[in-house]
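Below is one structure; the comments refer to it alone.
For chain A:
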Amino acid sequence: MKSNIMTRDTVPPITLPSEKTLLDMFYYMKLTRELEFRIERKLYRQGRIVGGVYVGRGQEAIAVGGCVDLRQDDVVCPSHRDMGAYLIRGMSLRTILAQYMARKTGATQGKDGNMHMGDLSKGLIAFVSMLGDSVPVAMGIGLSFKMRRQDRVVLCFFGDGATSRGDWHEGVNMAAVSKVPVVFICNNNQYAYSTPLERQMAVENVADRAEAYGMPGEIVDGNDILEVWDSVTRAIQRARAGEGPTLIECKTFRMTGHSAHDDAGYVPPELFEFWEERDPIKRFERFLMDRGVIDKPAIEELEGRINREIDEAIQIAEKDPFPEPEDCLKDVYYEE
Partner candidate 1 sequence: MAETKVIMPQMGESIFEGTITKWLKKKGERIERDEPLFEISTDKIDTEIPSPASGVVQDILVKEGQTVQINTVVAVIGDGSGKPAAKETPREEQKQAPKEVKGPAPVAGPTEETKKEETAARTEQAPPQTVPQGAPQSPPQKEAASDEDIRSSPLVRRIAKENNVDLSALSGKGTGIDGRITKSDILSYIEQSGKKETASPAPPSKPSTAPAAPPMKFTGDVERVQLTAMRKAISEHMVMSRRTSAHVTTFFEVDCSRILKTKEKLQPDFEQSGVRLTVTPFFVQAAANALKRFPIVNSSLDGDTIVYKRAINIGIAVSLEWGLIVPIIKNADEKNLLGLSKILNDLGERARNKKLTPEDVKDGTFTITNPGQYGGLIGTPIINQPQVAIMGMGGIKKRAVVIDDAIAIRPIILLSLSFDHRVIDGAVADQFMADIQKQLENWPTS
Partner candidate 2 sequence: MALTTYVEAIRQGIWEEMEKDESVFVLGEDVGIYGGAFKVTAGMLERFGEWRVIDTPISESGIVGAAIGAALMGMRPVAEMQFADFISCAFDQITNFAAKSRYRWGAGVPIVVRGPSGGGVHGGPFHSQNPEMYFVHTPGLKVVCPSTAYDAKGLIKAAIRDPDPVIYFEHKFLYRRVKEELPSDDFVVPIGKAAIRRKGSDMSVITYGAMVYVALDAAKELEKQGIDLEVIDLRSLLPFDKEAVLESVKKTNKVILLHEDTQIGGFAGELAAIISEEAFEYLDGPIRRITAPNTPVPYSPPLEEFFLPKVSDVVRVARELYAY
C-alpha cells in the first residue's frame, strides 16, 4: 500500500454535511439524471437534438458531490460526464437544452455543441474534445490564485482515458511542482469508449500515480456521494491552506454507451447488472429516507417539480431561433 494513497479505511469517518446540503445533493443528482435521460433516451431518439450526446449516467455523485459546496469564486473544469457541475454552478436548463439543440440561445450560441459549454461568470471552463487538455489549464488557473495570494480553488474533472494523454502528465506534474490549489478528480468509469481500464493503463488505480507525482491520492466509491463529497472537501481544505494539489479517484461505472449512438455492446452485461445495484441515486435516496431527511411524498413532489422544469425548458428552447448564417464570422477575435 502506497503511503500517499488514502482509501476509506485510512481516513477519518465522514462528518455529515448540513441538511440543506444533503437535500441539494439529492436534488441535483435527480435533476442531472432526469435531464440527461430526457436528452439521451427521448429527445435524441426523437430527432430533436443536433449532433452527438454524451451523458454521465450512473456517475452523477461525482460532479454533484464535488461541486455542491464550492464557493462562488471557485472554478470548475468539468468534462462531458459532469452535467451536475453545470447545473450546480447556475447554468439554466433552457441554456443547456438550447445548446444541445444548436440554438442561438445555447451556451455557445451555436458555435460548439453538446457539453462543450463554459461561462467565466459562473467559474465554468469550457473543455475541448482533446481530453486531458484541461489539466494544464486547471494548473494555470490554480497558479493564478497562488500568484495573487487568493484562497480560491479549482476542481479539474477528467476520466480514466484522459489520464493517458501527455497533457495530463504535464499538467499534474507542474501542479505538484508549483503546489497550486487544484483538486484533480478522476471519474474512473472503467471504460473509455470501448477501451476497458486494463487496456488503458498497467496500474490498478489511477490514484496510484499520485505518489509518483508527489501529491496525496485518494480512492473513493464514486457512487457514494458522501464519500466523494468528504474526500473533495478535505482536498479543498488542503488546497486553500496552500498545501497543493490532490488526486482523487472516484470508482464508478458508465451505465450507458460512450455516446447516445453507442449501445455499449462491448460491455459484459453482468457489469451493468452489478453496478445497477450500486446506483448512486438509489443509494442516497435510501440513506436519506432512513435518516428521515426525506420521505416518499417529498420525493414525488421533487420529481414532479423536476419534470415540470425540464418540460418548460424544452418547450422554450425548441422555439428559440437558430443563429444567423453570418454569425459564423463573429467573435473569432476581440471586437469592440
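Quick note on the criterion: a residue touches a chain if its C-beta (ideal position, glycine included) is under 8 Å from a C-beta of that chain, and two chains touch if they have at least 3 such contacts; residues count from 1.
These made the cut because all candidates are chains of the complex that A comes from, given by their letters.
Bear in mind that the values here come from a model prediction, so they are computed numbers and not experimental data.
Looking at 1 or 2, the chain of this complex that touches chain A is the one numbered 2. Contacts from chain A toward candidate 2 in the complex involve residues 75, 107-108, 111-112, 116-120, 125-126, 128-130, 133, 135-147, 154, 166-167, 170-171, 173-174, 177-178, 331-334.
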